[in-house]
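The block that comes next holds chain A.
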Amino acid sequence: MIPDLGIYAVEVTSAYVLSISLLITILVLSLLRARKIRAQLLKVEASRLLNNV
Partner candidate 1 sequence: MISLLRRDLTLALRAGGGFGLGLAFFLIVVILVPFGVGPEATVLSRIAPGILWVAALLAALLSLDRIFALDFEDGTLPLLATSPLPLEGVALIKGIAHWIITGLPLTLAAPALGFLLNLETSAYVWLLASLALGTPALSMIGTFGAALTVGLRRGGLLMSLLVLPLYVPTLIFGAEAVRRGALGLDATTPLLMLAGITLFSFALLPFAASSALRVNLR
Partner candidate 2 sequence: MSIWEYANPKKFITITTPLVPWILGLAIACLVVGLVWGFFLTPDDFRQGSTVKIIYLHVPAALMAINAWFMMLLASLIWLVRRHHVSALVARAAAPVGIVMTLITLITGAIWGQPMWGTWWAWDPRLTSFLILFLFYLGYIALWEAIEDPDTAADLTSVLCIVGSVFAVLSRYAVNFWNQGLHQGTSVPVVTGGRTISDVFFVPLVICMMGFGLLFFVLVLIRTQTEIRVRRMRAIQLRMRS
């Protein structure tokens, strides 16, 4: 099933690997940052309720 990539196999695969890994990194970084900030926000909101109460 693997297609015969001919003499340019290295180029094509490296392009795909590099690009897909870049996409995955930006996705993972964004999701991690989202979770981290969401956690911090909950902590800040909790402390805010404490102060106002």
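A word on the picks: all candidates are chains of the complex that A comes from, given by their letters.
As a working rule, a contact is a pair of C-beta atoms (placed from the backbone, for glycine too) under 8 Å apart; a residue touches a chain by one contact, two chains touch by 3 or more; residues count from 1.
Note that this is a predicted model, so its numbers are computed, not measured.
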Numbered candidate touching chain A, per complex, among 1 or 2: 2
Residue ranges of chain A touching candidate 2 (in the complex, touch as defined): 1-9, 11-12, 14-16, 18-20, 22-23, 25-27, 30-31, 33-34, 37-38, 40-41, 44-45, 47-48, 51
